[in-house]
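The other protein chains are all here in position, but one chain of the complex has been omitted.
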């Protein structure tokens, strides 16, 4: 794989991944899941939309649930550094012939919605309403006590091209999995803007589809407690994979499916990557510890199922790796 | 100290410590403390009394709060193995001229209330109403998620005599602190019936008074979370000592005071002691790690304050140890 | 299932499960596994045998590894309350025509070795050399820091008969799994002497064989750390099942296989059961949370493989439950 050299002076400045907007069939069921079981904080809600956030987040929302006829991912969203960056992003879209438009989104400033060259729907904004951190509101502890949205993981039919595109936007590669041999193709990649393992990861597969979004928790015990709570309150079928340890990113993980099948990762661990000369870590597709350090296999659904982006067709991947590779 | 040889065939068979009955000035405030902050489960309640238990306990109550004109400890209570043991206990009391009487206590069978030779008020019973264990009700997790009552600690003015008396009742010594030298006097003792470090401990001091009762939790993180919850919900002044590690019993501990000043220990760790030839562990009064392995001193209140038993006069201790000795 | 009424006055007094003696092919490899990876403390060793114990254990050994031509379980062993109980046990064996003999076993007193009616090889003794507890030797922390041997689990071809036999010896039932319906047969049973969930459990299957022996650790994090250590030091294939939560006993568990395939459980959680009127908990074979609260299936090996007792033939089970039932 030609490891992409991330751009230090990207066309506009993305600070970090910020929130995800999901279309859900039954708003009440989804709210019960994310608020009652997972333990996110509901910041605002009406009959059509629920806004939630993690306890350390000081902006209004990191998860937006919208009542919709058919489930899907409306968009994943990133915060940019300034209003000026929004205009630069719009110019970049125009220049690169990417569909884009400014929209109104409650509780946040000007919002640019664009479609990347591969069909991923993306929101960009610079300012959002602020709310007091709930980090010291220990009385509100519930579920796994999610602290902050950490990253998105996308099924990409063209991983190499996708990685190259995001490197141009300043995303830096931290870990990747590829086939062995001289012409080994990249099968998965982890890229960041904010200084930890990732804001955005890509996995070879039918796409574009959202594989999962992830919330960070402070300790593995938060995750074990969530398993116990879900298994004894009717959410046993929602426990898809884990708990376990990824070799990649060293994350202790749990994957759960919400009432519409959208996949949420709860994870802890991670490490810092803000050094400009931080070297990416390569994993051979043949090393099984990459996916599951402890050896327990992931279920088939985890490799195959994902959430399409609203209005975007899903394509087959460019190649079938000789080892199952989603991570 | 003459280490007492516990009696293998005691006059009646005490199984374990079972519950404590506290007189409280404001029943609502006490319930808010034990249910809302600490996280005990309220099993029954009316205007005059609240019954609570820990999540693994399968009997109706381990803590009984009674509305009373003046706060105090009505009694500490132990479960005996059978109804027959209750009659044997009554006979023992008669023979030893200990005040005793059978009383009605809701939710439990025949109950013998006696006063030991030192003024400690004790309840004995063989059967109590059963309730389903809440151990797998992870959705009810709250506060520090107390699992079970573990032991009582008593300020005793005559420690050696008290230890000798309870050894006659079959309590076995597991750890003790004494002065150095040939005539070193015992200053504190830990004794058990149920097979862990203690059901009952005695500390040299003005008494008889209840120093504390203790609930066991599964992990130090439960205790750290309780500190966070209490410190941010108005209970900061209730945090008296800890968290820390006792050398004795290897317990990770926290001491809190309820609205009437009754002292509750939350602790974890412990070890098994059911071997008949289990040898007690001696601590010199001069070893500071006995009380606090990590060196942080306990506040004065912890050495001096305790809850009198209803109707019992408090006596000064027989000797003042040359080192402060309460543990 | 006719729930057995355990005998309060058994023919001899078993205190608790005490140690297991395993025959191993490569003593060095086995020692490396139990000392280096698991973290048990080697108390004594020579060219033919290694003695190990957990950090809270105050007796000389809880695991004995013997160099042998073929791997197997030489015996599981229990501590009895007194020398007198050993003689009573010998008399019981004679009366019930059970093969038995007194043998020399280093570091412990008189040792009675017997074969139970089903072919399980059992050692009994009253006294063992004592060693200082290592509970406060935090500098020796290694692997999962096992604290004490907790129980044995046996594949039994005749579960009901086996349970009835051990109830006569004073073992009390705490949990059991059985078929639904009036004639539902018992498929697994957990029995104790020491006051927690079990000293001895039986699972329907080809036997007699040792399914596993278990060490207790203080926290789930000890188990997660062991997974990480084993996965990155060449022991990945030894991780057989878990980590996960059993519904039964509420245990957080990990099953690993030693170099000879002997199975070791590392677990935490548990609850107290010393009340004489403690009621056993019934699980339907159709409730999957019994085995794995969180839903992840156990591998086939876990249901099928076990360690034969030296010199004992293995029989097929009396019935095949319509649901896989080993726990």
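Note that the chains take the letters A, B and C in the order they are written out, and that residue 1 is the start of every chain.
One rule holds for everything that comes next: a residue touches a chain if its C-beta (ideal position, glycine included) is under 8 Å from a C-beta of that chain, and two chains touch if they have at least 3 such contacts.
Predicted, not measured: the structure shown is a model, and the values here were computed from it.
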Residue, one of B:133, B:232 or B:312, that touches the chain absent here: B:232
Going by the contact rule already stated, which one of C:9, C:47, C:95 or C:139 would touch the omitted chain in the full complex? C:139
Against the hidden chain, chain C presents residues 136-139, 141, 219, 221, 225, 228-229, 231-233
Can you name the residues of chain A that touch the chain not displayed here? 15-16, 56, 58-59, 79, 81-82, 127, 130, 133, 135-136, 147-148, 194-195, 218-220, 247, 250, 268-269, 271-272, 274-279, 281, 293
For chain B, which residues touch the unseen chain? 220-221, 224, 227-228, 230-232, 236-237, 239, 243, 245, 252, 289, 293-296
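In this section, only the chains that are shown with their structure count from here on.
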Report the chain whose CA-based centre is farthest from the CA-based centre of chain A. B
With centres defined as CA means, the chain nearest the overall centre is C
I'd like to verify one number: the distance from the centre of chain A to the centre of chain C, where each centre is the average of its C-alpha atoms, in whole angstrom. 44
What whole-Å value do you get for the distance between chain B and chain C if each is reduced to the mean of its CA atoms? 33
Roughly how far is chain A from chain B, centre to centre by C-alpha average, rounded to an integer in Å? 50
Chain B residues touching 2+ other chains are 136, 219
